[in-house]
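Note that one protein chain of the assembly has been removed; the remaining protein chains are unaltered in position.
Right after this comes subunit A.
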Amino acid sequence: MSGEIADAFSRAKARGEGVLVAYAMAGDPDLARSVDVFAACVEGGADILEIGVAFSDPIADGPVIQAASERALKAGSTLRRVLDEVVPAVRERCPHTPLVVMTYVNVVMALGEERYAKLARERGISGTILPDLPPEESLSIRAAFDREGLELIPLCAPTTSPKRAEGIARDARGFVYCVSVAGVTGMRSQLPANLSERLGLVRNVSPVPVVAGFGISSAEQARVVGAHADGVVVGSAIVRAAQADGPDAARQVCADIKQGLRR
């Protein structure tokens, strides 16, 4: 069960590719059509889907995902509805793709951490990313997730000290999400020069794969970053494409990025 994420990394590695973790916002533009976007990402080559669940106050997100959050909330998206309506539909259309939820800690707390962990596993979620839950605050949630075999995927930042990064990596489940730039989510023309060093450091101590995210939007960036990580996360570029031109555009973004991840 909980090996689903590990399997996805192994399969990609066997094919000589880096993993593409594709983020889209559940409920944007509405619940049903967001399912099409997730399916399109997998058709485009996404190896893992990151299902964004909207929060009213997304402090880790940039303007593109923030706006997607607002649209999803207007369309009636809630964690419960995403688990009941979006996740099973995505699961049906993409049965071999691990699904990871990304949302904020308050949304999970409101449902109840135990209840969330149980529901998420029942619906086929493999892991969860909570960008406002640093390790010090995560003990109780992680225990609840561990009991259900749901992986709490930690984040590591450019400001994280090597010692702290080691601690985060050692306790990681699923994969380590290395934030490539000090900042919020969003596309960037340039990534920091020392990113490869940081990725190397985390990879050295991490028992699980390491992916880089934040700011990656092109095949070239994916190629550069992918050389030092097991994969990349792409979010804002997919969300923006899907909003502008629908699922086909999201599929194309994923296909382009995937080109950059061929080794």
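Rule of thumb we're sticking to: a contact is a pair of C-beta atoms (placed from the backbone, for glycine too) under 8 Å apart; a residue touches a chain by one contact, two chains touch by 3 or more; residues count from 1.
Just so it is clear, contacts and distances are computed from a predicted model.
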Undepicted complex member, UniProt protein name, chosen from "succinate dehydrogenase", "Lipid kinase", "Carbohydrate ABC transporter permease" or "Tryptophan synthase beta chain": "Tryptophan synthase beta chain"
Touching residue (missing chain; options A:6, A:105, A:191 or A:205): A:105
Identified contact with the non-displayed chain, of A:80, A:223 or A:262: A:80
Among A:5, A:37, A:60 or A:238, the residue in touch with the chain that has been omitted: A:60
Residue of A:29, A:88, A:158 or A:246 in touch with the missing chain, whole complex considered: A:158
Residues of subunit A in contact with the chain not shown: 54-63, 66-67, 70, 73, 78-80, 104-111, 131-134, 136-141, 143, 154-161, 164, 168, 179, 181-184
